[in-house]
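Before I ask anything, let me first share the structure, which is written out below as structure tokens.
Showing just some of the chains, left in place.
To keep things simple, chains are lettered A and B as they appear, and every chain counts its residues starting from 1.
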Amino acid sequence: MIDLSHLRADFPILHQQVNGQPLVYFDNAASSQKPRAVIDSLVHYYENDNANVHRGLHALSNRATDAFELARDKVARFIGAGSPDELIFTRGTTESINLVANIWASEFLKPGDIILYTGMEHHSNLVPWQLAAQKSGASVKHIPVLEDGTLDLENIDALLTEQVKLFTCVHVSNSLGTINPVKELCTKCRVLGINTLIDGAQAVGHMSVNVQDIGCDFYVFSGHKMCAPTGIGGLYGRAEVLAKMPPWHGGGEMINLVTLETSTYKAAPARFEAGTPDIAGVIGLGAAIDYLETIGIDRIHEHGAALTRYAMQRLTELPGIRILGPTTADRGSLTAFHLACAHPHDLVEFANTHGLALRGGHHCTQPLMKRFQIPGSSRASFYFYNTSTEIDRMMEILHRAVTFFS
Amino acid sequence: MPLSEDLKELYQKVILDHSRSPRNQGQFSADSCVHIHSDNPSCGDEIDLYIRFNEDGSISDIKFEGQGCAISQASASMMTEKVKGIPRQEVLQLIQDLQHTVLGNGEVRSSGTLGELQLLEGIQKFPQRIKCALLGWRGLERALYSAKLT
């Protein structure tokens, strides 16, 4: 396992005690921690350059605008977009999906059409489509999940009927750790003229992502899960598809000409970014990418995979444990499990009193819990600053929990 | 006292015992009881209460089914043991006392009447579990108000 423990020094928050024990933060899939470099980028912005972007002709406004657009270039390049104009800034994955489910759907979805998602989607990639279907008279269908936590793709060709107008799928499952074959699926869809949206919330910043290689029409992600500030994320949209979409919010910066009766609109990305954006957030996202790139995204992925393998191997020590998701080597850097003796909430509460931050519950994937007939699961999710020593500590605590609850 | 001690206190033998072997589990036939479903979808806890009322509004019998964390299930189990047979007014008072105990606010009329339930006091240190502890009780309260009174 490569040793990245020196990077812990970059994260002030990690060096604290929780309930008298050193903090072990294994809730990275919910939100990652932020390195000094990202925090500093915010401070620097507010202490030196803060002003509204795009609209001023004064020095601060120009500096803020330059930093803002530089970050757009960076993010676009980081995910392999063809051009910065294909990158729209949003609050995060959820807003990105809702944008598409509102705007793309309002233009392209007709009664009788089908939106195809999977049984392992996050609520954020289910509810918006259900709402869009209700509005348009379309319906939703899903690809089932197999017992091993992978998609049941045996009947995929039969599922991709002419009625299917959009296929959407999580890149890396936040509840199972499954990495889905998004490239193969998007290739199939492209041939059939089906638009595609990939939920990359657990992928970007954890593994190398190239949207052009994947061949999707939309790709969405959240900054706060990849070392960036809260409140910022992105929507990649293929230029050709974005060009056909009507505006989203109305307001400043997205218009050309406004009269008291009607208005005309700019092209993407401005068309979809009405109002003052989260300027500091965007700059912080750029700083996060700079930071991740100094480590190297492939090393981050490798380290996460190794930690996960080690954790999954050690978890089998626990009596009555059921580990969810695939047991193959290529997984997202998280593992979820269920202990017979303790409900996830009791277990997570116990862990917390020992300084260990786990997550327990449905992880915003209620249908998946139902499918596996469990009320919820406990999840340990890792990032590059986590270590195998921390996993040993987790095991110590989980062993104690088993004794406590049995 | 470190939080891990508080935790031990919270999950005392009694509570773990109730959660592992809940009392009064099961249901009555639909036409002979009031059935109230309570859930907390954000954590998946569920309690189904089945209650038979006497003419005077007191509870003649009560059963429950449910799933969820130890706190929610133990609290419901303890509740079913406590409320059988006592007058409606007193049950309402008990619900209020229990809420005050769990929330650590208001005045408990007489902690003596709570008995074992007093153990749930430990929840105060775990505010995010309060809704677990109260899940069954909120259902009971609704049942009391929905039961036709003569």
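Going forward, a residue touches a chain if its C-beta (ideal position, glycine included) is under 8 Å from a C-beta of that chain, and two chains touch if they have at least 3 such contacts.
Just so it is clear, the structure is predicted and the values come from calculations on it, not from any experiment.
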| item | value |
| --- | --- |
| Per-kind copy numbers - full assembly in this file | A x2, B x2 |
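In this text, only the chains that are shown with their structure count from here on.
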| item | value |
| --- | --- |
| Subunit A and subunit B, separation of their C-alpha mean positions in angstrom | 39 |
| Contact set on subunit A toward subunit B in their complex | 19-20, 342-346, 349-350, 352-354, 361-362, 366, 369, 375-376, 404-405 |
| Complex contacts: residues of subunit B adjacent to subunit A | 2-4, 6-8, 11, 16, 41-45, 67-71, 126, 129, 132 |
